[in-house]
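Here the structure is laid out as structure tokens; the discussion comes afterwards.
With one protein chain withheld, the remaining protein chains of the complex are depicted in position.
Let's look at chain A:
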């Protein structure tokens, strides 16, 4: 028998092991829900799988009487649009500022302390300001995401630029590169995959800010819906919505990872085949 630390198992076993905790949790939940419902058919805290699927089928197929829209898809579209625009703005700004700050010491000198302080401001604390300035429309929600994750992305990219071996910058200069060329041919291509991997980490925060903003003031969105039905203790909506958000987040994360693997293979050399 090999040591425990050397046992890995075949592909089939690994997939089965990966699924195991999900199956255990789902089974446990269903058992609890069924038992509670048997005891009290009107309980709302633990909706059964059946109740949830009925509710969600309704929300995913039937148009709302008033707005004429199907709730689940309208909410998903609204939220993904806010998230997409917010993250795209953040990533673009972070790449530009991270690149310039990481590459040009005279820009970094005044900029880096500023961004460090700005990144420490709790974004939720300035949400009221955003609502005051931008109103309660789309702008304030997107602004919250942008303000929430951009400083973090910039700091990370600036750090990554500074961690690149000094030899590379020197080498580029001995090949005749000017400052601009060092930025776009040495730093930019190496910061781009880092941006993707850091954005994957920042997406968790982006969802947080999105749902928080939607909870406070919105007319549609996944976060809006969850906080709306909370008043009626509609766990049969909240739980599937949370699962749906989690699934969306998972798909976005995997997609970014696969894109990065495909376009920036050299960046992923050191990774174990585990992710």
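Definition applied: a contact is a pair of C-beta atoms (placed from the backbone, for glycine too) under 8 Å apart; a residue touches a chain by one contact, two chains touch by 3 or more; residues count from 1.
To be clear about the criterion, contacts and distances are computed from a predicted model.
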item	value
Chain left out of the displayed complex - its UniProt protein name, from "Tol-Pal system protein TolB", "Aldehyde ferredoxin oxidoreductase family protein", "Purine-binding chemotaxis protein CheW" or "Lauroyl acyltransferase"	"Lauroyl acyltransferase"
Sole contact to the chain not displayed, among A:4, A:65, A:106 or A:269	A:269
Hidden partner chain, touching residue among A:41, A:110 or A:165	A:165
Residue, one of A:10, A:41, A:110 or A:176, that touches the chain absent here	A:176
Residue numbers in chain A that touch the chain omitted from display	165, 167-168, 170-178, 180-181, 184-186, 189-190, 264-267, 269
